[in-house]
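Written below as structure tokens is the structure these notes are about.
Heads up, one of the protein chains got dropped from this complex, but the rest are sitting where they should.
All chains are identified by letter, namely A, B and C, in their written order; residue positions are counted from 1 within each chain.
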Amino acid sequence: MVVVMQPGATGAEIELVCQTIEEHGLEVLRMPGNVMAIGIPSAIPPDLRDPLQQKLEILPGVSKVTQVSRSYKLASREFHPSDTVVTVGGVSFGGPTIQVIAGPCSIESYEQLKAAATAVRSAGATVLRGGAFKPRTSPYAFQGLAVEGLQIMKQVGEEVGIRTISEVMSPEMVGVVAEHVDILQIGARSMQNFPLLIEAGKSDHPVMLKRGPSATIDEFLLAAEYLLSHGNSKVLLCERGVHPLDRGYTRNTLDLSAVPVLKHHSHLPVVVDPSHGTGFARYVPAMSCAAVAAGADALMIEVHPDPRHALSDAAQALTSEGFADLMKRLQAFAAAVGRPLSGTERYAAAN
Amino acid sequence: MVVVMQPGATGAEIELVCQTIEEHGLEVLRMPGNVMAIGIPSAIPPDLRDPLQQKLEILPGVSKVTQVSRSYKLASREFHPSDTVVTVGGVSFGGPTIQVIAGPCSIESYEQLKAAATAVRSAGATVLRGGAFKPRTSPYAFQGLAVEGLQIMKQVGEEVGIRTISEVMSPEMVGVVAEHVDILQIGARSMQNFPLLIEAGKSDHPVMLKRGPSATIDEFLLAAEYLLSHGNSKVLLCERGVHPLDRGYTRNTLDLSAVPVLKHHSHLPVVVDPSHGTGFARYVPAMSCAAVAAGADALMIEVHPDPRHALSDAAQALTSEGFADLMKRLQAFAAAVGRPLSGTERYAAAN
Amino acid sequence: MVVVMQPGATGAEIELVCQTIEEHGLEVLRMPGNVMAIGIPSAIPPDLRDPLQQKLEILPGVSKVTQVSRSYKLASREFHPSDTVVTVGGVSFGGPTIQVIAGPCSIESYEQLKAAATAVRSAGATVLRGGAFKPRTSPYAFQGLAVEGLQIMKQVGEEVGIRTISEVMSPEMVGVVAEHVDILQIGARSMQNFPLLIEAGKSDHPVMLKRGPSATIDEFLLAAEYLLSHGNSKVLLCERGVHPLDRGYTRNTLDLSAVPVLKHHSHLPVVVDPSHGTGFARYVPAMSCAAVAAGADALMIEVHPDPRHALSDAAQALTSEGFADLMKRLQAFAAAVGRPLSGTERYAAAN
Partner (left out) sequence: MVVVMQPGATGAEIELVCQTIEEHGLEVLRMPGNVMAIGIPSAIPPDLRDPLQQKLEILPGVSKVTQVSRSYKLASREFHPSDTVVTVGGVSFGGPTIQVIAGPCSIESYEQLKAAATAVRSAGATVLRGGAFKPRTSPYAFQGLAVEGLQIMKQVGEEVGIRTISEVMSPEMVGVVAEHVDILQIGARSMQNFPLLIEAGKSDHPVMLKRGPSATIDEFLLAAEYLLSHGNSKVLLCERGVHPLDRGYTRNTLDLSAVPVLKHHSHLPVVVDPSHGTGFARYVPAMSCAAVAAGADALMIEVHPDPRHALSDAAQALTSEGFADLMKRLQAFAAAVGRPLSGTERYAAAN
């Protein structure tokens, strides 16, 4: 942390800054030009950084206080240089294989989910997605089948032989969702639902954390830090689009540069969701290929056996055929980054 | 809802659009220029609007589908023309008086809260704020005193004779928080925590809903619609700043134009929080005056008896003296909008 | 500038950082924890700051490079503590009086401008606005009367006895516009038209610089710095709204907190344009009052004698009657901030 004083700052004002820093047990380095630095930035306890900055900013004569080190630690590659690999039921995220998660937005019925699961598995997906509890902007929209949906997912997952993921929206539901699915999803609108993060952090179930629609990279990694600091190290980061400049053409702006940024600054696996990221099925194939090219470890794609009759997010779901075509197309991009694509052997055998 | 077809759309494509609309029991109006409209926009059931738009958007030959009516209803002034007044313990929001909510960011101790409550009440505030459960971006920051904090608030509120407000962060805590405070606060990061909205909607406690940092007006009013549609009509809307262009000068961008916009389109009382809205105590007085001038029904202001030793958000808290000065300054602005300021008589008597 | 090295940085990597800094004639301070600071931040030549930061960021072993001082100088209050007052034809901006600039979006005819000028002057405005060259998003929209419009403005200004302001859009037009009007306006979309800034900077005509729709405070003050550093010290800053979260309710988000921020960090007068800032006449009165309460030195308001037949921006123009009402209403807010309102005596006399 560096404190720059105003040009005419008095000796007493400088003294008060030094004293405030020292009261917190930190050493002050006085530099020329009325600048004070706190020695060894990484030695300032993380829980002191923001409060101390704020206390210094309000002192008389202070021009600007700047933090010079990152605010997260466990999520940082500097403290954990090698890639984290999260493995669930034989499916590894963050290793060489590019995994594909696919399935409908909402679980609507056993028949619908079974059809979707069969289709996506045969095309190569290794994890089935589907919402039982749906976060909906409008209270009048379909809210999901709740626990009944989870039971359908558990049954279908076992019958089809595919791992499963579903969203959990409140802390007290973490246990129930974990009993039914392999991976807990924390949605974009829950990224800073701290009681939920703490509860999921105490679980030993893998968690896929989606980036909030206006979350900075720091806020995203600090949300992951909640999970990690409460003991859960099986964390997947998911980019799903940020608040767009306008909503005339896409529902969100898929921030693909977050992929290399997160891979550079963090050791956690990175998933990309081009379905929510764009909101239109017609853009999903291009953005899926681009996500793989950008270095994503996994994709999450909405597929509905019959989008015209879907109960939610019809516009962004691929048909089963569209998804199978996309999986074929992705082979070349996976090859271009030198990584196998999820389900390739199975897929190759089936075709 | 209006569907515009592409220039060369075929008769079969037009037919499929009409058929899709009619399948939902709606009447189609065919207009010149390959445009189809759905009769009586307000007659489309709210839960059909988004799904239907999405289904139409994916049909072949369709150029653009546009919704022409608002997506919220109970929160809308069109359906509830007169102002809603929410009264709690003799304090009315949305009536003539401009109310002032004040107090520390976090409840730190009985002594701290008592000092704050005494100071803000004597300066004219009618509601005491203070966080017991704190949503903190970093897991390493002070997380609040939890239930112990609520008990302190209840005691201090009774001793000082002031109404109270505190944040609730998860659905299962709604009951406990409601037992201790007069108004439930739903924070910005919880604005789309739908299970929490539903639970608070079932309560008969007044709820102050803060706008999310990237929430559009529609998303904000739809979140209020959750509360209203689950039976709770005592809803206050709070503007507290949206995601800023940069964070070099303010923590958020206080969107004061939201005040006249919300007053025009909704009947609910509007509160402004200039402390979070700017993040710096030095800008709070100017923005408090501006909020009153813009038509706000209430202000929410952070006050700490000793900001230099606050455990959270030190930079944005006024001192007790700074708050008393601000209350004096606000008199003239309240007078300019022709409304009494909270605690004026008491304040006038005390000075 | 502070350079934080990665935890495992080698001695050679640290050496290269030090050497790169010293190559630029700057002194290096080595601090504990592998941190290097450059002595006396304000001593780094402004033109070196960004290039040097970029060169250091790409060196091996570097974790983060942070600038600790502001990038503008002449526009900064730290280097020019007292308020700048810009006076044009007896009208002073940045002094005690709150000035009001008013008039139509576009100059459409002599009759229209004369009617507008007469109306706004009799209500108290001291400067007449009106566009001769119109920046229009669509090439199909009305583009203005060009030089003919300027001639009308000059004539009307003289006949009515009111100062004038009009936009200049390209460097080669600075001279022509300056011959016809009292204040040059540089529009939001031209805020980073650097050849235009340089040409206007060489002029001795007052310049009102509008903030770009996504400009940060630093970018805005650096644009002002272009004008100042080329010799023109008569600069007005104008907040006119930034890119909105959505365009469903307002055309822009008027960032009123920019007013106290600019007044704190700069010595230049601050104007607020609530007409473009909101885009709807119905919100202009509330936001005008709020701007005065927030500390604005002047307002710029669109007024059209007949908005229903305006050639541009009809939705945001007040009628002459609406403007006269607003001026009456503003008196109380000007009084509340302890400042006279433009044209008060004249207005008082006329009523």
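The criterion applied here is as follows: contacts are C-beta pairs under 8 Å (C-beta built on N, C-alpha and C of every residue); 3 or more make two chains touch, one makes a residue touch a chain.
All of these numbers come straight from a predicted model, not from anything done at the bench.
J.: Any idea which of B:113, B:132, B:153 or B:245 touches the chain not displayed?
T.: For the chain that is not drawn, the touching residue is B:245.
J.: Would you mind spotting which of C:54, C:87 or C:109 touches the chain that isn't drawn?
T.: Selected residue, touching the omitted chain: C:54.
J.: Using the definition of touch stated at the top, determine which of A:242, A:298 or A:311 touches the missing chain.
T.: A:242
J.: Which residue among C:35, C:91, C:181 or C:222 touches the omitted chain?
T.: Reading the full complex, the residue touching the unseen chain is C:222.
J.: Touching the hidden chain in the full complex, which residues of subunit A are there? Just list them.
T.: Residues in contact with the chain left out: 214-218, 242-243, 245-246, 248-250, 253-257, 259-261, 264-265, 277-278, 282-283, 286-287, 289-295, 332-333, 335-337.
J.: For review purposes, identify every residue of subunit C that touches the missing chain, sorted by number.
T.: 20, 45-47, 50-51, 53-55, 57-58, 71-72, 133, 135-143, 169-172, 189-190, 192-197, 213-214, 219, 222, 225-226, 229-230, 243, 280-281, 307-308, 310-316
J.: Kindly note down the residues of subunit B that lie in touch with the hidden chain.
T.: Touching the missing chain: residues 2, 4, 6-7, 29, 31-33, 35, 37, 39-43, 63-64, 66-70, 78-79, 243, 245-247.
The definition used in the following text is that only the chains that are shown with their structure count from here on.
J.: Of all chains present, which has the mean Cα position farthest from that of subunit A?
T.: C
J.: Same residues or different residues where subunit A meets subunit B? The copies count as same if more than half of the interface numbers are shared.
T.: The interface of subunit A with subunit B is built from mostly shared positions.
J.: Counting in whole Å, what is the centre-to-centre distance of subunit B and subunit C, each centre being its mean C-alpha position?
T.: The separation of the two C-alpha centroids amounts to 30 Å.
J.: On a C-alpha centroid basis, what's the spacing between subunit A and subunit B, in Å?
T.: 27
J.: Considering subunit C alone, which of its residues make contact with at least two other chains?
T.: 243, 245-246
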